[in-house]
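Only one protein chain is missing from this complex, and each of the others stays in its spot.
What follows is chain A.
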Amino acid sequence: MSCAHLLLVLSVAVSLGSAVEIQRPRGVPLSKRQFYEENKPFTCLDGSRTIPFDRVNDDYCDCKDGSDEPGTAACPNGSFHCTNAGFRPTFIPSSRVNDGICDCCDTTDEYNSGANCQNTCRELGRKEKESLQKLAEITKEGFLLKQQLIEEAKKGKQDKQAKLTELQNNKKGLEEKVEALRTVKETAEQPEKEAKERHLKAWEEQKAVIRAEKDRAKMAEAFLELDDDADGFVSVSELQSHPELDPDTDGTLTEAEAQNVLGGSAKVDSATFENVWSSIKDKYVSESQPEQPADQVHIPPPEEAKEPITDNDSEQYPEDDIGEDDDDDDVEDDEYHEDDDDKVTSSVRTPESSDGDEEAMPPYDGETQSLIDAAQKAREEFEESERSLREVEDQIRNLEKEISFDFGPDAEFSYLYSQCYDLSTSEYIYRLCPFNRVTQKPKYGGSETNLGSWGTWSGPEENRYIVMKYEHGTGCWQGPNRSTTVKLTCGKETTVTSTSEPSRCEYLMEFTTPAVCQEPPSLEDTPQHDEF
């Protein structure tokens, strides 16, 4: 009752153009007016002591709680109340009273500092009103959109569930089909295998015959070559002209060795040579053939590109996150080189003797071929069915994953799934793919950097769904892996409005979406802030 009365008095006073300060000590809010009664002793608001009223606002701090100096800077823990008629009233720390800087829009904090402050309350009030209206509009429209999103999400979820059920049924059918086709395939493959083996065996036999004939011809040729005096015998001395046949490979084929090669005889005729040939044919070098090159050409591994030498190898001032795993690469590179080396040498040592002898296998006969064709068809059908099964399984997995995502209390964020939103800055294109990842790509060439993969909702306890956290992005030099915090605000559009890197490798994105728009308060509930 008395409060209402005082309010009335004040309103009248203001409307008559008097200053508010007449009614209460400087810096006192209306709500505390009753504690500051003129000409009565003042009791500190914490009750710690009572002082004469002329010590209120006398620029000396008497109360521990600072309540005796609401209008001066005397108390370190005091606060000053600005009425800010036309805008919002506020408290400022006492230390900002008369510090030469205009803090209250009604200029009341600078009454004795010489600061030239302008009253900007009405202007601020107008602007605030405008922006509040704008915000209210956005919230209203955004909230409507959100309702739609929720509806769509509900429907979408049902669709997905239905689809999932359908897919799971499909999967069952497919699994059966795969098994059936596997049996068909295996049944067709057995005769195919047998026919192939038969064919191969026949060819092997044929090849053996050809090879034996060739060998005999070679032997005859060698005999003729060795039999220098054409007496129909190969003698020890004739054999000695072929040092490559030296059994102890000391470079010379001694008489004894040669005789040994010839089976203990001094000379052999062409029939006996057959036995000798089998033991020398691998070493024998035809006199008409050129010699194998004696030295293996060793190709050294390519020199590694040398880094320019600097003294300061501690990476003193890297400007970019380069070269962090250079060392590992080096290790692996070295090994690869060694492996390559081995391959090169070994292939040189045992050259593949693919002379014209062993021609390609002759084509399958008609019967075998038809068995093969049948098996091939069964295989293809089986693989096809397996592929279909995998696809369905993938679809199921993806759907299950999508359904399992936390898309908000009413699944209002589900529309963001598998979408991406770009923001272009002067240097980079930032891309936010909600529930997936955030990336940064230089505008003018260069590879994409992962700024984090979907982690969790990480808003405050009571409002988790206004902040998204993306983690474990590309590592930083001497630093953490990149991560991104996405702050969601209410908006009609779904769009990335800004990005920044407040701390090295920790990114911040501002993202508007109707999905976070709250139900606008009905006008009747709006508290009236103005003090009168």
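Heads up, the rule we're going with is that contacts are C-beta pairs under 8 Å (C-beta built on N, C-alpha and C of every residue); 3 or more make two chains touch, one makes a residue touch a chain; residues count from 1.
Note that contacts and distances are computed from a predicted model.
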item	value
Chain excluded from display, named as in UniProt, from "Neutral alpha-glucosidase AB", "Histidine-containing phosphotransfer protein", "Mediator of RNA polymerase II transcription subunit 20" or "Small ribosomal subunit protein uS9m"	"Neutral alpha-glucosidase AB"
Contact partner of the left-out chain, one of A:Leu45, A:Ala74 or A:Ala374	A:Ala74
Contact partner of the left-out chain, one of A:His81, A:Arg96, A:Lys146 or A:Arg431	A:Arg96
Touching the absent chain when the full complex is considered, from A:Pro41, A:Gly263, A:Pro409 or A:Gly479	A:Gly479
Missing-partner contacts on chain A, residue numbers	58, 60, 73-74, 76, 93, 95-96, 99-101, 309-314, 316-317, 327, 331, 334-335, 338-339, 426, 476-479, 500-506
